[in-house]
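Only one protein chain is missing from this complex, and each of the others stays in its spot.
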Amino acid sequence: MVRIAIRWLVSSAALLFAVTALTFVLASLAPGSAVRAVLGANTSVTPQQCAQVKHQLGLDEPLPLQYWHWLYNLLHGSLGTDLFSGQPVTAALGTRIDASLSLIVATIVVSGLADVTVGTVSAVRGGVTGRILDTLTVFGFALPSFWLALILIEVLAVRVRLFPTTGYVALDSDPGQWLRGIVLPVLTLSAGTTAAIARQTRDSMLQVFGRDFITALRSRGLPLRVIVWKHALRNAAIPVVTTLGVVFIGLLGGTVLVEQVFAIPGLGEAAVTATTNHDLAMIEGIAFYFAILVVVVNLLVDISYAVLNPKVRVAV
Amino acid sequence: MFMRKIKHVVRTSSAALAGGMVVATVAACGGTSSSGTQPAASSTTGGTLTVAGELGPTTLNPETTNQALCDFEELAYEPLIVRLENGGLAPGLATSWHYAGTGNTTFVLNLRGGVRFSDGTTMTAQDVVNDFQYVVKAGGQMAPYFAGDSFAVTGPLQVTITAKTPNPDFPFLLTQDYNAGDIISPDGLKDTAALGTQTFGAGPYELDAAQTVSGSTYTYTPNPYYYDKAAVHWKKVVVKVMGSAEAVLDALKTGEVNLAEGDASTLKAAEQAGLTVTQAPLLWEGAVLADRDGKMVKALANVQVRQALNYATDRSTLVNALFAGVGTPTEQVTVPDGYGYLASLNSTYPYDPAKAKQLLAAAGYPHGFTMSMVTADYDQENLLAQALAQEWAQVGVKVNIIDDANPSAYEQAFVSGTVPSFIATYGQQPISIEGPGLFLPTAAFNPYHTASAALQSLYDQDISASGTAATALDQKVESYLVDNAWFVPVAATGIAWYATSSVTGTEVTTGAPLVELYQVEPAS
Partner (left out) sequence: MTAAPTVNVVAAEGPASARRSQGAIAALARNPLAVICAGYLFLLLVALAAAPLLAPYSPNAEDLTHVLAGPSARHWLGTDQLGRDVTSRLLYGGRSSVIDVLVATGTFLLAGIPLGLLAGYLGGTVDRIVSRVANVLFALPAIVILLMVVAIFPNDDPVAMVTLGIIASPGLLRVIRGTTLAIRQELFVRAAQLSGLRTATVLRRHVLPSLAGPILVQGSLFCAGALMAESGLSFLGLLRPDSTGPTWGNMVADAANVLGQDTWLLVPTGGIIALTVMAFSLLGDAVRDATVGRSIGSVPLARQLTKPSAAVVPQSSPRGDDLLAIDGLTVTLGDVRLLTNVSLTVRAGEAVGIAGESGCGKTITARAVLGLLPPGGRVAGGSVRFGGEELTTLTERQLNRIRGAGIALVSQDAVSSLDPTYTVGSQLCEVIRHHTGASRRAARQRAVELLATVRLAEPEAILRLRPHQLSGGMAQRAGIAIALAASPRLLIADEPTTALDVTVQREVLELLGDLRRRLGMGLVLVTHDWGVLAEVCDRAVVMYAGEIVEEATIDRLCLTPRHPYSAALLAANPQLASPGRPLPVIPGRVPAPSAWPAGCRFAPRCSRATPECTAQPVQLDAGVRCVHPVTAEVDA
C-alpha cells in the first residue's frame, strides 16, 4: 500500500507540475492580452502605461521567477485574480466546480452502470448482439455532442416539458430540480462514452469467460447470473476501471461543449469564456483544477486496482 | 457564433454612447412595433422575475463595466436622474437640477434626503462628489465625459459640477443609461475590487451574492432601505446568462424565464410562440469608412469613391436577407424619427452599380481597389461584412475581411487605426454626444482622426443651440455625413424584447427603446 501511495504522489506531483508549467509557458507567449485586460477598452494607451501595467502584473520578470511567485501564491491558497472581474480565481471557480463535477460523476455512474451491463450482456449473448452493439456505440460517439444536445432540448424540453431547457440548480438547494436539470446533459455526455466502456467490458468479459474457473463455477451448480455478475465481472474489472478513468478525463473536454449548450455554470463554460477573452489567469486556474481532478481520479483508479487485484491485497 | 452576441455595442463601444433621448415635445412614434398586447399590471408584489440574457458582465463595477450590460447595474444602483419610459426626466437620487449661469458649464444638483444605501448608511453630498471623482479615476467609458471637471459640495444636500468645456447633456449623462449617475456607497468606493462582484448601491434591489454564480446567474433581492417601496415589484429578480438566442427563446417558451432581450434570428419564432414582442429602432448597422484621409487606402480619401460604395450597396435586399422584421434600410447614421433624421436623406444613394462604377472610374479607379475591413461576430456583423464584400466586388472593390470572435480584439483592431474600414453597430444619439463618440477627430469611432472644418463648425453651433434651431442643425450634420459618405449605413434596427404573459411593462418607444428591468411588473 505504501508503495502505491508513493508512486501516486510522485506521478501526481509530476502531472501538476507539467500542467501548470506548460500553461505558464504557453501564457507567456501572449502577455499582451493580460495588459489589455487591465487597461480595459481605453483607446489611447501609451507605451508607458503598458509598461507600467506589465510591471504591476509582474510580467516583465523572467519566466521561472513568475512561476515561482505563482507557486508561492498557490501554496498560500491563492490562484491569482481574474483580471476582468477583479474576483479571486479560486472564488470564481469554486462555485463552478460542483456543477461540472455533478455532470461528470453522474455521467460516469449512469454510463458506467448502463454500459457495463450492455457490454456484459453482449459478452454473454454474443453473435449478432455483439455486432449491433459495436455499431450502435460508435453511432453514439460519432454524433457531435452539441448536435445531440440541441435535439434533446428541442424534443424533451421544449416540445415535451419534461426537463428544463438550460440552467443548473445546485444539489444542496433543490435536489429534485438538480436531478431534472442534469438529465439531458448527462444523456448527451453518456452517448459519447458508451463506445469505450461497453466495448472494453465486452472484451474483458470474453477473456474471462475463457478461463478455467468459469467452468468450475458452473460445475458447482451456481446459477449463471451469479457466475457472470459476481465472479466474471470482478475478474474483468481492472481494464474496465482503467477505461473509466480515461473516460473521466475525456469528459473534462466533453463538459466544455455540453455546458455551453445547456448554459450550465461549470468549469467548462468558464474555460470557453476565458479562452475567448484571452483571460489567461482564469485559464491557468481552470487548468489547475482540471489537473487536480485528474490526480484524484488516478488515485481512485489505483485504489480500485488494489481492491480488485487479489495479489495486491494483503491477507489479514 | 453560437454565443457571445455581445450587445455591448448596442449601447456603446469605447467612448461611444447610445440611448434614445427625445425631448418630450417631439412625438415619439413611428418605427416601433409590438405583437401581443401588454397585460394589465397586478397590484401585488410578484414572486420571482426571471430574465435571460445572452451574455453576462465581466464585472459588476458600474464605472468599468461594459455600458451595454447596464441591466445588471440598474437593479441595484439608483441614478441621480431617472429617464422615464416616455423619454422625460424624473428625480432619482437628485430631486432637482439646473444649469447655473450661461454656457452650460456649471451644473447644480440638489440631492434627495434620507437616502440609504443597501448597507444602511445614509447618502451624503460628499458621497456623491467622491463617486464622481471615482468615475474619472476608474477610467471607464464614462470617464472622458467628466475628465477635467471639478466637483464640489455646495450645500448640505447640493453638489456642483464645473466643466471646462460646455456640456449641455449633463442631465442625460446622469441617468440610468450611462452609469455615471449611479452612486456607489462609501464602502464600495473604499474596496473597489469588491465592486466587481457585489453591489453597493441605493437602488431598489441588491445582489444576493450567495445565490449568484458569476457569469451565469445573478440574483437580486429587494433593498430593505430603498426610499420608494412601492416601486419594488418583485420579491426576487434573477438574471440568467444563456449561451444563445435559441436557448433564450426555448426558456421563454417553457416559462422558465419571463423576459429576455431578443434577436433577429428568433423574432418570427417568438411571435409564433405567442410571446409579447416589442421593439423600437435604436441602432444603425453598417460600414465605417474610417480612412477618409487615405493614409492606408488612398482611394478612400476620394469622396466619389466613398459615394460609389454607397451606390453599390443594395440595402433593401440586404435588410430582407439579414434583418427581416427587425430592421429597415437606412442611408443615414440615425433611425427613423431619431436625432438628425431627415427622410429625404434615405434616397441619396439608390442601388446603382453602374453609377458606382462610373464614379470609381471618374475618381481614377476604373479597375477598383482593395481594402481590409474588420468585423465582429455579433448582430450578424460578420454576415453583413461578407454580403457587402460580395456586392462591392461587383463593382471591382475587393474587401479582405478580418473576422474576430473576440470582441475586445475587434475593438482594439478598429480603434487602433490599423484597419481602413470596419463594420459597426451604433446607437442613435443626440448629436452633441455623437460627435465625441462617432465623427469628431477625437472620437473612438474615428480612429484616423479625420477632421472637417465644415463639420466642426456645424457641430459647434449645434451644441450651443436649442429647440427647433437645434433640430435643424442636427439634420444639417446628418446631411453632411451622408453627402460626404463617411459611412455606408445599411440597416436601422432595434432590440426586440420578448415577454411571457406573466409580466407587463415591456413597451418600448423610439424615445425609450430599452426595457428597464425595474419597471417590469407582474401581470394580473
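Residue numbering begins at 1 within each chain, and the chains themselves are lettered A and B in the order written.
Rule of thumb we're sticking to: a contact is a pair of C-beta atoms (placed from the backbone, for glycine too) under 8 Å apart; a residue touches a chain by one contact, two chains touch by 3 or more.
Everything numeric here is computed off the predicted structure, so don't read it as measured data.
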{"item": "Chains on display which the left-out chain touches in the complete complex", "value": "A, B"}
{"item": "Residue of A:79, A:123 or A:157 touching the missing chain in the full complex", "value": "A:123"}
{"item": "Absent-chain contact - pick from B:149, B:177, B:246 or B:411", "value": "B:246"}
{"item": "From A:103, A:152, A:169 or A:287, residue that would touch the chain that is not displayed", "value": "A:287"}
{"item": "Contact footprint on chain A, counting only the chain that is left out", "value": "11, 14-15, 18-19, 22-23, 26-27, 29-30, 33, 122-127, 130, 134-135, 138-139, 141-147, 150, 192, 195-196, 200, 203, 206-207, 209-224, 226, 228, 231-232, 234-235, 239, 242-243, 246, 249-250, 252-254, 256-257, 260, 271-272, 274-276, 278, 280, 283, 286-287, 290-291, 293-294, 298, 308, 310-311, 313, 315-316"}
{"item": "On chain B, residues whose C-beta touches the chain left out of the figure", "value": "1-4, 244-246, 249, 265-266, 268-269, 314, 317-318, 320-322, 375, 377, 380, 382-383, 385-387, 390, 401, 403-406, 409"}
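We take it that only the chains that are shown with their structure count from here on.
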{"item": "For chain A paired with chain B, centre-to-centre distance based on mean C-alpha positions, whole Å", "value": "41"}
{"item": "Interfacial residue positions of chain A with respect to chain B in the complex", "value": "36-37, 40-43, 84-87, 91-92, 95-96, 146, 150, 153-154, 157-158, 161, 164-168, 260-261, 263-265, 269-270, 273, 276-278"}
{"item": "Touching residues (chain side chain B, partner chain A) in the complex", "value": "2-4, 13-15, 58-61, 64, 66, 139-141, 192-197, 213-217, 240-244, 246-247, 250-251, 253-254, 256, 405-406, 408-409, 411-412, 415, 444"}
